[in-house]
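With one protein chain removed, the remaining protein chains of the complex are shown where they sit.
And then subunit A:
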């Protein structure tokens, strides 16, 4: 605060033990401060931690706007009341802090975690017509916490809003409730006027939602529309659920030497990710990292890559002035006249490979046993396999 009075921007500081404090002021009115203990992420360096914290601040602010609306946060009349109202955001904020669900990377990448269903067209049509019947242009189907299909308009929401709404639906769905009618403000699209998020728990693991205006009522939508549109599709939905955490339908066969992958579509801002559960791994081979560790390594490698080599797509919730000193990519990348398109990293635990094309970014974890010179082939082939198999899918 002293610094900004003097026109100096200080955004982060660090203790010797690796603890970190980062902060940011939103809308000239609310300052959020994030503190991390340090040393928690094993291999993560302090730079990576900083990216994490900055992301967290942004996500938390968006959560607050989502639930309370921007007006209430910026024109606060009564601090005590605001403090009480803020309690409404705690469940999603806690979800962000705990970052518990494996395989959900959207909070970090600001790309929508997606799942590619085996029967894309049927599902897409059902979502479109269900939304329409609910007087809405915004509808989506979430399977295992990831978007399996959404209306055209849903994808036109700001990427961070899509990520945030998915997080909200995961929280609501996790509580086991059957349906809900939630007032939500969209941090970008509608920060001062609330919409209604209707969510219906179709099957365990599958939720459909629509964003709508005053009609239809929750009661009417549920009694008149849910059964009509979704009962005939129970088996189709079960097939989607069977895709599971792999996120890719059975028609996509992955090379056996891919431990984990994150594929981002840079245009649509959607991603799929998965970690292999090791199958018939030769017993004499060196131990592979556990599933949980793979998810962690995948995140760290993603941060490493966007920090040092690849550009991260602009995040829309940042104003241009803020962006000037807020991008996560280090200056030397901007200094280059060219863009790196491949990068790799070999650690004690595994090898990692990243590649970027105009349309995609792919991040892979590969066992140490694979020779380093072969990584590039593994990566390019994996990308073309997925693109070939899902080429017709509007998702990737």
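Note that in this section contacts are C-beta pairs under 8 Å (C-beta built on N, C-alpha and C of every residue); 3 or more make two chains touch, one makes a residue touch a chain; residues count from 1.
Here is the rule we use: contacts and distances are computed from a predicted model.
According to UniProt, the chain absent from the figure is "Ciliogenesis and planar polarity effector 2", selected among "Ciliogenesis and planar polarity effector 2", "BBSome complex member BBS1", "Anaphase-promoting complex subunit 11" or "snRNA-activating protein complex subunit 1-like". For the chain missing from the display, the contacting residue among A:14, A:85 or A:385 is A:85, taking the whole complex into account. Considering the whole complex, the residue from A:99, A:137, A:222 or A:385 that touches the absent chain is A:222.
Only one residue from A:15, A:29 or A:177 touches the chain missing from this view: A:177. Among A:13, A:234 or A:374, only A:234 touches the chain that is left out of the view.
Hidden from this view is one chain, which touches subunit A at 67, 84-85, 87-91, 94, 172, 175-183, 194, 196-197, 200-204, 206, 214, 217-220, 222, 226-227, 230-231, 234, 237.
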